[in-house]
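Questions regarding the structure given below will be posed in turn.
Just one protein chain is left out here, and the rest sit where they should.
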Amino acid sequence: MPVEEALLPKDLAAAEGMVNVQINGVWHRFPKGTRLIEAIGKSGDEVPHYCYHPKLSSPGNCRMCMVEIGMPARLAPGAEPTYDDEGYLPIQWMPRPAISCATMVSENLGVRTKSTLVEEARHGVMEFLLANHPLDCPICDQAGECRLQEFAVGHGRGGSRFVEQKTKKPKNVDIGPRIRLDDERCIMCSRCIRFMDEVAMDPVLGFSERGGYTTLGVHPGRKLDHNYGLNTVDICPVGALTCNDFRFQMRVWFLKETPSIDTNCGTGINTVIWTRNDQVYRITPRENNDVNSCWMPDSHRLNFHYLHGQHRLTSSLVRDGDHHRSAPSHNAAGKVASALKSAPKGTAALVVSSRLTNEEMFLAKRLAEKCGISAIATVPREGEADDYLVAADRNPNTQGFLRIFGDQDRAATLQSLRDDVRSGKIRTLLTLQEDLLAPEAGFTQDDLEKLDFLASLHLLDNGTAAAADVVLAGSGFPENRGSMINVTGRLQRLNRAINPPGEALTNWEWLATLLRETGADVFDGEAAAFKALAASDELWQDLTLARIPDNGIQLYETGIKIPLVERERERIARGEING
Amino acid sequence: MDLFTFLSSSVMVLVVFTIVLTLVPISVYLERRVSAVIQDRLGPNRVGLPLTLFGAKKDFHLFGLFQPAADGIKLFLKEDHTPAHVNKFYFILAPALVMVPALLSAAVIPFGSTMDMPFFEGRQVQLAVANVDIGPLLIFAIASLTVYGIVIAGWASNSRYPFLGGVRSSAQMISYEICLGLSIIPVLLYFGDLNLGRIADQQSRDGWLLLPIAFGGDGPVVDWRTLLLLPTLLIAFIIFTVSLFAETNRAPFDLPECETELVSGYHTEYSSMKFALFFMGEYAAMVVGSALIVTLFFGGWALPFGLDNLIRDPATGAFPWWASLMHMGVFLTKVIGFIVFFIWVRWTVPRFRYDQLMKLGWVVFFELALANILLAAILIAIFG
Partner (left out) sequence: MAYIKIKRPRLGLFEKLYLPALIKGLRITLGHAISTLRGKKRETMQYPEEKWDDNMPEHYRGAPALVTDEQGRERCVACQLCEFICPPRAITILPEEIPTEDKWAKVEKRPRKFEIDMIRCIYCGLCEEVCPEQAIFLRKDYAITGLTREDMVHDKEKLYEIGGVRTGLVNKWNELK
């Protein structure tokens, strides 16, 4: 074959910065600098691994990802390379397997992931890992999502030849306020150590002792109390690190996973909500390389217990003298709607929380238009941005508010609303998911008493609810479906994971009921509202609620960057990680 | 009607009512106990006097004789549910239409002999509510009304299984009424009378119809003419009994309510006392049917072998009061014996197929009964 004339595959690949790799007999093409484990993953095959994590460096210490590799033979001086029919060099297989996580792809590399050698290597590694692993599965929280369990089934020998005593190590160690450590279960993958070092930049974890006695521990005098510490629990492949909050609450195989987003700040961290029987058990981050990588701050992930707390409203309330009595939803909604409608022009106002979804805001806007309300304010919530994921804007949907209600100085609008209430100009007020007595809203008890009619749609029994004439029992973030725009201008979707408790309705249902009570047409669900909303904004033209990808879609750029994601991009660019 | 007749009739109405309504739970009890022993079981043997409730150490079980009472109380206390989809008026009417004819037809059955009243000198009372001259005809006429109850129940329930049950029942009862009526004509020819009281009386003199041996009577011990007729009478007896099984919807002809196909037939939608009325109606029909068989073929209240001739007042033909009471006992014993026979058959013979049932009625019994009448008529005409 006249190879001189035609370009060889290696030259074609090299022109694009790629290399050719043969995986299980099939040739693939990958960019230079790709780790072999990622390359195999992209080819559709899976390599079992513990220590490797795409967002972290590769120390190669678990030895689970071993594969058989081969390279073209090094030519003797003067010898001509012999290409086969497809233009590749013959591969000479190495007698020992190599770890795929620390091997970079190279030209004409051959990989076998299913050979006898590989199977035996995995058997051996599994046997060593299990030699000292306790039989804790019945009490271990990781059971059901444990890599050790999975690979023991998939690649293990099925029985133990080990007759000696297992090594005893510290169990149930308190290493931080939110995390418990069980050293016997640890398989020394060092993922947590690397995460604290490389991502959280607070290297408090490390190994001590050696050999079979290697022990994970925190630096003396320190605790694992970093706000991103619980991510180590997520990446721990076994049950060595467990979350105090979720510990012994529920087995993971009972939990339903709903992809959603976090609403504690403007970043809109992508999450998975784990629920069973209308109860949220835990929230974990979901990979989205444009928003939160694989991580999530502890403060956000643990902020869901108020949903099932004692302050949760389970039915609507109507003021009866000096106390409230519970009322059927349609009665309460009817009261609010008639108060809003009958209020003289200019005396009614609406406080729309920037924690509402776009669809809810859109309905609120419709409601305001229908009732002739022009005074609409939102409560800005500014905080400190940390250097990782948490944005300074603590409202999840400020961008959505500005998009729907028009660009404005939110603080000034709120200030003028406060002044109007104090001066007695505003007599009727409906607040949507905002506690007016909270410091960021700035109203006082006296202000609220000046009002003729105050209605509060909120999920909790707060100060505003106590002062309100009608309290509508609303919903929290896992109960809502809709879309939000994060601080960077990314449109993301919330999904409904659970139903509101008791007679509480979702915010959407309340707004739709109010709108219907005022005599307006109501959309047939959130998706229809999104459609109407999209029709009014050229940016969203072709979108529907269901068509928003799980990872969101960038609508526009606000110029705000997320530091952790930026750092990760730099590390990828430097070749430290594959990402 | 003088006061005496009025009073004696009233008492007899009460007595008949009580007898029939007592025999119903007794036959239910017998049904369960007999079926149990046939199947090597024990049956209900617990419900007796709950003496432990009143502080005694042991309950008195009484062989479970109180089981029907407990069942009755249970049925009374059950929710009387009327489904929303039924025709209410007919739905409520139907159970009564089943129960009433069964009780009515008991009126003409002579349950005892003619009695010399003890405290009213010279007065005699025939122990039957209505001593009419058309006894069997009246019974057939009234009993055939039962089918209306069943058909109405099936139709008013507005449900498939009851409807099918009702249709089956009406077809079955109409078919077998013919055989029922035709089969006893030889008997009536033999007696030459339609008055059930006199029929029973004649059997007390000449011996039972199917046991024509009589001592101490006017005629010979065994009348050869009766012996000549005996085969036809036997055929009449078999056809009549089998038809009665079909007429009362008893196994092996309980197709209108066969559980395996129709849930429970026409009373599927009924509960509580409405259901109990159907249940009691069926058993009352069985009781009355047994009484009729006993009266026609087994001498009614009469002792066998003409033994009554020894204690009869030769002048009036009446009996002293103790003898009449004894005759009532004899009658009841025979009836209960027949009820046990009914039950025995039910737990022996499997249910017929519907086509077999119809074939048996129309092809076998109908022709056989007609031929039997002809034969009996010829024999009677020749040997008079």
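Each chain carries a letter (A and B) given by its place in the written order, and its residues are counted from 1.
Criterion: contacts are C-beta pairs under 8 Å (C-beta built on N, C-alpha and C of every residue); 3 or more make two chains touch, one makes a residue touch a chain.
Fair warning: this is a prediction, and the values are worked out from it, not measured in the lab.
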item	value
Residue in contact with the excluded chain [from A:R251, A:H330, A:R547 or A:K561]	A:R251
Touching residue (missing chain; options B:F63, B:W321, B:W344 or B:W362)	B:W344
Sole residue of A:V26, A:A73 or A:I139 that reaches the chain not shown, by the stated touch rule	A:I139
Touch residues of subunit A, complete complex, unshown partner	134-135, 137-139, 143, 165, 171-172, 247-251, 253-254
Those residues of subunit B which, in the complete complex, touch the missing chain	34, 36-42, 238, 344-345, 347-349
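By definition in this document, only the chains that are shown with their structure count from here on.
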item	value
Rounded Å distance between subunit A and subunit B, as computed from the means of their C-alpha atoms	83
